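Only one protein chain is missing; all other protein chains are in place.
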Amino acid sequence: MNAVDIHSGDDLRDLYRELILDHARSPRHFGKLDDATHTAEGINPLCGDKLRLFVRLDADEKIAAASFEGSGCAISVASASLLTDMIIGLTVTQALDSFAIVTGRLTGSDTDRELDAAIDLGKIKALDGVREFPSRVKCATLAWHALNSAIHGQSTPISTE
Amino acid sequence: MNAVDIHSGDDLRDLYRELILDHARSPRHFGKLDDATHTAEGINPLCGDKLRLFVRLDADEKIAAASFEGSGCAISVASASLLTDMIIGLTVTQALDSFAIVTGRLTGSDTDRELDAAIDLGKIKALDGVREFPSRVKCATLAWHALNSAIHGQSTPISTE
Amino acid sequence: MTQLKKSDVRLDTECRPDFPALHQDISSHPLVYLDNAASAQQPSTVIDAVAYYQRHDHANVHRGVHTLSYRATEAYEGARDKIQSFINAAKRSEIVLTSGTTESINLVAQSFCRPRLAAGDKILITHLEHHSNIVPWQLLCEQTGAELVVAPINKSGELRTEAFDQLLTDDVRIVAIAHVSNALGTINPVKDIIAKAKSRNIAVLLDGAQSVPHMPVDVQDLGCDFYAFSAHKMFGPTGVGVLFGREAVLDAMPPYQGGGDMILEVSFDGTTYNDLPYKFEAGTPNISGVVGLGAAVDYLRSVGMTRIAQHEQQLLEYMTRRLEGIDGMRLIGTATEKASVQSFLVDDIHPHDLGTILDHQGVAIRTGHHCAMPVMDFYGVAGTARASLALYNNIEDVDRLIEAIAKARHIFG
Partner (left out) sequence: MTQLKKSDVRLDTECRPDFPALHQDISSHPLVYLDNAASAQQPSTVIDAVAYYQRHDHANVHRGVHTLSYRATEAYEGARDKIQSFINAAKRSEIVLTSGTTESINLVAQSFCRPRLAAGDKILITHLEHHSNIVPWQLLCEQTGAELVVAPINKSGELRTEAFDQLLTDDVRIVAIAHVSNALGTINPVKDIIAKAKSRNIAVLLDGAQSVPHMPVDVQDLGCDFYAFSAHKMFGPTGVGVLFGREAVLDAMPPYQGGGDMILEVSFDGTTYNDLPYKFEAGTPNISGVVGLGAAVDYLRSVGMTRIAQHEQQLLEYMTRRLEGIDGMRLIGTATEKASVQSFLVDDIHPHDLGTILDHQGVAIRTGHHCAMPVMDFYGVAGTARASLALYNNIEDVDRLIEAIAKARHIFG
């Protein structure tokens, strides 16, 4: 199968970077957050991904803590893990901005440079490989949609199908 | 429209022969038979033909009287009229034979020469033109199917669709 | 012979080449297809879109991670977007893909009405409905003890609005009415009806089977709760239809059929249903049919619904005038507001015989009750002959119809 290796190696390696595989294997902030002020569930019926995101806002509307639980493919778990890493310490506004930026980047529908500049995407860029795999974009954005609805206080599970 | 006349005249004239048009305009034995011993309804949902056939059998199983009522296209009315003309005086067996012969002739599915020879089709042959119009065969056979079920004593309306 | 202006309404010259089925001989005569209200012909773009999909992109939708499944899903959902924009629905979740108008109406009867109907509640329809907008309600009435109320029509085939108003009482749970009648061509005053029903909080379903192919339709402007139509009457494939439903209304309804795709989670302890519109799309959908419907929508938009309506309006006027010129002609359906359909009877020639003679000259019309038996009863006839127009028909088609009728009169004469 040399042909396979030569041709398709890059895209796949780009999708499953070491950082992604690492977060998928050892997700950060995994588990329930008992004193969460906000929570939302995300379901991706396509692959059966199902996760719940927990956020604790402190008095000045900053994200003091975040975690998630659930199960899913490597992309959705790594994305959730990276998300929790990133949003702790952000203000609510910054968190919502990063929702807009990340989903925009991944779907290609929205590339608001201004926002982009204002927030340090850091490791989130590791998700960029998903853009070559349109059927997987929903896995990568699932946790972000859950973040968005958690903050907006929606209570029904959101689905990305 | 000369082209039309030249080409298609014959088939159509064959279908709508004078004899057929005559029986359609002035159907014989039209009306209810009050002392009928057998009756059945025939429905052709395709054109909305709906007729009821009446038969009176006498003691020696001969058809003493027959009539029909209802409405339908020229072909089904003419066929019913020709049928009543023909079957009066036949035995039940002869009537059932003629059902088999006529429907066989018209559908082309059954051409039992032996039967054919045994019964004088007479004017019924005027229906032969319908063979070139497969979508109209059911109009021509409707009354015959009603005859068959009347004799067999079926009570639900029969439909030729 | 009266002629249409040869200006921009000669849509047919533009469109006819697109429809392969029109270019054939029937009984050695070039086909004149005037049975569009029953089912329309398809442009090559539709036929080819379906075949292309089958040759290159087919797989099951929604649950697949592989390329073909992704392509099939994009094609299927892309068609939904086209339909949404075509009828100007506010959201794509309001477009439920069904197997046809008939299923769409049955869905509303069973899912929207059945759970909320009590004995004595009323369902209001009109005397000019297609069986598809009668029988589902009759079945529902049997199931629930509700009552079917029928608003009368006048001799021209128009809704008697004063009578309708009186029947629109507070115990009516839904008004279900054809936008355009398939047997008579009548365009019903649906905006008025919707306004009156809305003022009493009564739901309205429009049967749009005969309107969508012939005029611009904007469901938000209409303000109806449900709008049902079929792909095969709008130059798309058979086996596909649409139910538009307002989101809030659809949301409150239980599912219609159970199966794959309409669920989020299934367990024997309880099942949660999927979001709209998927909640109402159980099982593998008619993917290739929906792809074809998407192509049909593209086609209609490229021609332009306003131009289509104008073209057909002028042609209908011409056809009516020509038919009226025939001795022994009886026109059935002579409403002031009409679209694309004319029913008629000639002398006492049975419509079925007329249909055969016309077919023998290459002219395809429909004869019979047109799935509207109550309309036939109203006029005291067993059936009619019906010529129905589409964007590709032209003056020559009408002329051929008229000549063929003359021939029938000659044979029966």
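Labels for the chains are A, B and C, by order of writing; each one numbers its residues from 1.
Simple rule for what comes next: contacts are C-beta pairs under 8 Å (C-beta built on N, C-alpha and C of every residue); 3 or more make two chains touch, one makes a residue touch a chain.
Note that the structure is a prediction, hence the values are computed from the model and not measured.
Asks: I'd like the shown chains that the missing chain touches, ordered by label.
Replies: A, B, C
Asks: Of C:Ser288, C:Thr320 or C:Asn394, which sits in contact with the chain we cannot see?
Replies: C:Ser288
Asks: Looking at A:Ser26, A:Ser71 or A:Thr93, which residue reaches the missing chain?
Replies: A:Ser71
Asks: Of C:Glu337, C:Asp377 or C:Glu396, which residue touches the hidden chain?
Replies: Among C:Glu337, C:Asp377 or C:Glu396, only C:Asp377 touches the chain that is not shown.
Asks: Which one, A:Leu15, A:Ile88 or A:Ala126, makes contact with the chain that was left out?
Replies: If we include the chain that is not displayed, A:Leu15 is the one touching it.
Asks: Quick one: which of A:Gly48, A:Gly108 or A:Gly122 touches the chain that's been left out?
Replies: A:Gly48
Asks: What does the interface between chain C and the hidden chain look like in terms of residue numbers?
Replies: 20-21, 24, 26-27, 31, 33, 35, 38-39, 41-42, 46-47, 50-51, 54-60, 63-69, 99-103, 105-106, 109, 130-132, 134-139, 148, 150, 230, 232, 237-240, 254-255, 257-263, 265-268, 271, 282-289, 352, 355-356, 358-359, 363-368, 370-371, 373-374, 377
Asks: Which parts of chain A are in contact with the chain that was left out?
Replies: Answer for chain A: residues 1, 3-5, 7-8, 11-13, 15-16, 21, 46-50, 71-75, 133, 135-136, 139 touch the chain left out.
Asks: Name every residue on chain B in touch with the hidden partner chain.
Replies: On the chain B side, contact with the omitted chain comes from 43, 45-47, 134-136, 157, 159, 161.
Just so we're on the same page, only the chains that are shown with their structure count from here on.
Asks: By count of C-beta pairs in contact, what is the leading chain pair?
Replies: Top-ranked chain pair by contacting C-beta pairs: B-C.
Asks: Measuring from the mean C-alpha position of chain B to the mean C-alpha position of chain C, what distance in angstrom results?
Replies: Inter-chain centre distance comes to 37 Å.
Asks: Averaging only over C-alpha atoms, locate the centres of chain A and chain B and give their separation in whole Å.
Replies: About 77 Å separates the centre of chain A from that of chain B.
Asks: Can you pull out the residues of chain B that are in contact with at least two other chains?
Replies: Not one residue in chain B touches at least two other chains.
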